[in-house]
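Written out below as structure tokens is the structure these notes cover.
With one protein chain withheld, the remaining protein chains of the complex are depicted in position.
The block that comes next holds chain A.
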Amino acid sequence: MLQAINLDCVRGERRLFHNLSFQLKAGECLLVHGENGSGKTSLLRMLVGLTPTATGAVHWQGSPIKKLGDEYRRELLYCGHPLGLKDALSATENLISSMELNDESVTQDVVHEALRQAGLQGREHLSVRALSQGQKRRVNLARLLLQKRALWVLDEPLTALDTQASLWVVGLIDQHLSNGGIAVLTTHQDLTLTGTTHVIRVGI
């Protein structure tokens, strides 16, 4: 269960949101809507613990995430705006090293299978520099298949993706939710998920 309690976000002189609270149970999804610069990414960074909360708190399974530390991070998968890919490495190498940094081991076959599902068959060994924006995004999202985490926090996961890949991602999120996972995502597109979906709008 993910709980946000009275979150405040102030950037410079501007208050982006105030007293924001929500609660997500297993199998539920939160869609965060808002204009550009309304604080969607700031909210997500608070939820994952990158930005400390000035007031209020984020709780995971009833305890504040600050106290849980790595116990929380073990349950969490965050896909942010920078994709976290190294241009000089291939898609396979990127995913393997990303898994290693997360203290999980993975075989090359599993990574290849994930890349195949992401629609990148035949491009596993191409350096990421040679891939298009959408393909890079697919490599980034292939982590959803590799890391078994309960909470997905995805910042505009559909950016640069074509229709087919968008459907693939929506399908993955649906499956995650039906397995009892929780997802928080921001998007500007219209999404239809089969699970329970809450919608909040940030920005005043």
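In this section, contacts are C-beta pairs under 8 Å (C-beta built on N, C-alpha and C of every residue); 3 or more make two chains touch, one makes a residue touch a chain; residues count from 1.
Keep this in mind: contacts and distances are computed from a predicted model.
S.K.: Between "Branched-chain amino acid transport system ATP-binding protein", "Heme exporter protein B", "ABC transporter permease" or "HD/PDEase domain-containing protein", choose the name on the UniProt record of the chain that's been left out.
M.R.: Spelling it out: the chain absent from the display is recorded in UniProt as "Heme exporter protein B".
S.K.: Which listed residue (A:A57, A:L83 or A:V110) would be found touching the missing chain in the intact complex?
M.R.: A:L83
S.K.: Which listed residue, A:L50, A:L167 or A:V199, touches the chain dropped from view?
M.R.: A:L50
S.K.: Which candidate, A:E93, A:E124 or A:E156, sits in contact with the chain we can't see?
M.R.: Considering the complete complex, A:E93 is the one touching the chain left out.
S.K.: To test your reading of the contact rule: which positions on chain A touch the chain that is missing from view?
M.R.: Missing-chain contacts on chain A: residues 48-52, 70-71, 73-74, 76, 78, 80-89, 93, 97-98, 100-105.
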